[in-house]
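Omission of a single protein chain aside, the complex is shown with its protein chains in their original locations.
For clarity, chains are labelled A, B and C in written order, and residue numbers in each chain start from 1.
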Amino acid sequence: MNRIRTGMIGGGQGAFIGAVHRLAMRFDNRFDLLAGALSSQPERARQSGLELGLAPERCYDSHQAMLQGERGRADGIEAVVIVTPNHLHFAAVRDCLQAGLHVICDKPLTVTSAEARELQALSQAQQRQLIVTYTYTGYPMLREMRERILRGDLGALRLVHVSYTQDWLATPLEQQGQKQASWRTDPAQAGAVGALGDIGVHAYNLSHFVTGQRPSRLSADLARLVPGRRLDDHAQVNCRYANGARGLIVASQVAVGRENSLRVQVVGEHAALEWVHEQANLLQWFPLGQPGQTLSRGGPGCGDDVRRLSRVPSGHPEGYLEAFAALYRDAAELIQHGTPCPVLPTVDEALHDQLFIEACLRSSAEDSRWVSL
Amino acid sequence: MNRIRTGMIGGGQGAFIGAVHRLAMRFDNRFDLLAGALSSQPERARQSGLELGLAPERCYDSHQAMLQGERGRADGIEAVVIVTPNHLHFAAVRDCLQAGLHVICDKPLTVTSAEARELQALSQAQQRQLIVTYTYTGYPMLREMRERILRGDLGALRLVHVSYTQDWLATPLEQQGQKQASWRTDPAQAGAVGALGDIGVHAYNLSHFVTGQRPSRLSADLARLVPGRRLDDHAQVNCRYANGARGLIVASQVAVGRENSLRVQVVGEHAALEWVHEQANLLQWFPLGQPGQTLSRGGPGCGDDVRRLSRVPSGHPEGYLEAFAALYRDAAELIQHGTPCPVLPTVDEALHDQLFIEACLRSSAEDSRWVSL
Amino acid sequence: MNRIRTGMIGGGQGAFIGAVHRLAMRFDNRFDLLAGALSSQPERARQSGLELGLAPERCYDSHQAMLQGERGRADGIEAVVIVTPNHLHFAAVRDCLQAGLHVICDKPLTVTSAEARELQALSQAQQRQLIVTYTYTGYPMLREMRERILRGDLGALRLVHVSYTQDWLATPLEQQGQKQASWRTDPAQAGAVGALGDIGVHAYNLSHFVTGQRPSRLSADLARLVPGRRLDDHAQVNCRYANGARGLIVASQVAVGRENSLRVQVVGEHAALEWVHEQANLLQWFPLGQPGQTLSRGGPGCGDDVRRLSRVPSGHPEGYLEAFAALYRDAAELIQHGTPCPVLPTVDEALHDQLFIEACLRSSAEDSRWVSL
Partner (left out) sequence: MNRIRTGMIGGGQGAFIGAVHRLAMRFDNRFDLLAGALSSQPERARQSGLELGLAPERCYDSHQAMLQGERGRADGIEAVVIVTPNHLHFAAVRDCLQAGLHVICDKPLTVTSAEARELQALSQAQQRQLIVTYTYTGYPMLREMRERILRGDLGALRLVHVSYTQDWLATPLEQQGQKQASWRTDPAQAGAVGALGDIGVHAYNLSHFVTGQRPSRLSADLARLVPGRRLDDHAQVNCRYANGARGLIVASQVAVGRENSLRVQVVGEHAALEWVHEQANLLQWFPLGQPGQTLSRGGPGCGDDVRRLSRVPSGHPEGYLEAFAALYRDAAELIQHGTPCPVLPTVDEALHDQLFIEACLRSSAEDSRWVSL
């Protein structure tokens, strides 16, 4: 299968989200990262690119340089992934679309709706895809939730409650110079909203993702609960839908005890569904007047899309793959550098396990007699 | 960073575990898959290799052919991943070690302890690594469990209980020709043990992984609970440790309602720890006489190794990466084939979300007045 | 210990809540039910009283008759329990206070604040107690929550979120003549509020109970989500406290899948606490920057009041007493009526259990040999 020739803007050394995008690109091996404008600092851009195995001439200083350089190549990039700070998204997306590239952009796409409208029109005019990585929409059981709601299993909807709560901004980290906190709480860099834009938008996005519906009216209360904070760190938004249904969006970054809690509850006239991030492999299904059911990713009752998306069998939490990859990471260290790794299973483990099995067979064959190992 | 030049034996088209190994290899991008003997059927071996992007001349018919062909190349493979059926592991591992390659082998390494001993000796003699992928040892919170036990936080150990229970063999699937069930319940292919060898060995392995101790005696009861079954589908093994501590290993493939439930409980004189697969990001810590604590992967109280292994921030279930990758899979379909994907977030979503934020700002600025969206 | 001589108004045959009050009175055996005006229908009042073992002359037709009759007796009642329909509370409470009795009244005390004020003044003037049974304030772990908050363990409060959700009114039961639904959804009988008055008031009451604080402002959205319903069946109320903290009260009787879910979350600057009704014996304690703890009723970390209130040891769910009482109920049936009860343990069970123990001793003494039972 041909892979998509891809470039990246932003995401140089030390950038968390850029590395996550690249890892996600490798999962199914359908993208080749071939070019990058990974930093606005030329030397850092170059070093970052080389580390990732890019050809030196395809490590660019700016996205403009990349667009120009790639245009002339037979093997030039077809798509671009944008992982710059939020306020730089707009220009990068615009330029890439104009250059005829497909764009995958980290969320939020823009900081104003006017900019979003302009990019929407441009994407249509250029007939190029513009994709925004709202990560949570990729969870198989949220897709199952959506499927059940859209095909009418719940009847008319009545309640759509989504909350996204964290606690990492419960203290004024920005006053201690913590980088992530600083830009997120600074109106100059983050725009007019804090928690609402950072995580509330995920909650709102999911409320539409799973129901296919948007509220017609809302009443919002944005709060700055940590003294000295300059943007909202907590928001409660009541919503009303055209059919009278009620919505509630809660976003908080001061909810002590919640690391990254996302909870989606949709209630209809005949049934309800609930999903929580902490148990992302499960979906609770409550048919009115019957016992509640727990659906497990890929288990009985799940639709085809869940099966298509599942990389590991039902009952394996999705972290199973990370566990697998952790072994490969340790193995690479051991093989390349000879770094001893006491936790990496080797033949010694395998031998002992085989001795255990053989002892079990002896004991069981002799009516469970105690045998030595 | 140079990647490890790697070959694969087994894992051709349609093989589940081969694909998982390749995905795990890509996670940190430290292995290059360059050669393969992916099937014992020549045409299938070749097609499987081409699909994976191998050079045609490096798609081999047998592992022997691969070892010979790679030996002569300047860029020949340094390591090999073995994912054949279990009874073929031994010969493949032996030949690869003899050819001077590092080996990563799927579990179980061998089907007898005599074979394991031979490979142990060979690995030492050849000074080549022989790694066995007991997946569960890669879970960060099991490593945290191990660290706490090994440094003595629990005091003398008293109980080591590990159970691994599934239900997929609750019916005689092998009598209906189901492939996975057929070989696992056939003494000719699976060896002398069924559930004990397939999953009990994981449980036993973890009992050692987390405690660093092995029992000195055991009393086993292997059962065939499904009529007509030819190997054990349920096992209960009582264990005793040198210091008098008691162990219990339960393995079952007929435990209706358990998809893939793995539970590890270790009790010492001062404290206890519990981990369950369904909530792999958590670890329960019970200090005697104090309230129990829930440790979260990467959160407060976790050691350095957990942080090193964590790819996503605390509070993000590890399936977060799969969710991310699901978006990239859908994006590839859309970009390459124009396949419409109603669930993939695009600029349209981003625009609406921005409108939501702006409506919230208006409402909040006017004392939570209801505003239209 | 002398018991309190008590009368009851309302709560005749078939009344659910009256029986609950009488059972609660018997728990600690400190009340003697000696008189009653148990129904407004004379014959039913009399039969109900006789069934409860009241002397015939102390079964009254009305609360007025009871007050008059008891006044003349040397052993006349000192206190009264009022469990009539809500709109009759006011007159009964007023008359009883005026007669010099202590009053325990089911919630809600009145249907308007004007009435409540009048009773407050009367209670003070008469120097008689007026107690309202907000049941949930009796849960030991909610009292622990209160104690921790009031002594400042959380620092300044930031969030007070309480939700009380049920689903029994998800269909228009009142249109089918269901009695409980009919009066609760009828403005003539229930007053101006539905779900808010029935359960939202519990949520609000608890928000004050655990924090000692009341909001200064609120913004409410009451909804009638079931077509044809005449009072609110869902309410979302945003609150603001004087110090800027935010509150949220959610009450719903159409939340499919929630039988009787009550959830209390309080977040402060240093820590947070959460309690859910479904696990009433537990309290989650989240100190900022440390692993979360699960406090168990009567276990480590609980204060004196929890211990005082606990009738069974830590680790025994409080339903333990009901289980115990279930045996006594079955025993009464068997002893009085000879009704055979296959589930009631008798000497036959005890004999077999003793045989089991003796077999275990034999087996264990002989190195776990299998022995017959």
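Basically, a residue touches a chain if its C-beta (ideal position, glycine included) is under 8 Å from a C-beta of that chain, and two chains touch if they have at least 3 such contacts.
The structure presented is a predicted model; accordingly, all values stated were derived computationally and were not measured.
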item: Candidates C:Gln41, C:Gln68 or C:Thr135 - the one touching the absent chain; value: C:Thr135
item: Contact partner of the left-out chain, one of B:Ala55, B:Ala114, B:Ala242 or B:Leu288; value: B:Leu288
item: Contact residue for the chain not shown (choose from A:Leu101, A:Leu295 or A:Leu327); value: A:Leu295
item: Absent-chain interface as seen on chain A, which is shown; value: 219, 238, 285, 289-296, 299-301, 368
item: Residues of chain B (touch criterion as defined above) contacting the omitted chain; value: 158-159, 167, 170-171, 219, 221, 223, 225-226, 234, 236, 238, 240, 244-246, 248, 250, 252, 254-257, 267-272, 274, 284, 286, 288, 292, 367-370
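Keep this in mind: only the chains that are shown with their structure count from here on.
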item: Chain occupying the middle, per Cα centroid; value: A
item: Between chain B and chain C, centroid-to-centroid distance (C-alpha), Å; value: 49
item: Geometric centre distance via CA averages, chain C-chain A, whole Å; value: 43
item: Distance from chain B to chain A - Cα centre to Cα centre, in angstrom; value: 22
item: Where chain A touches two or more other chains at once, by residue number; value: 219, 221, 240, 368-370
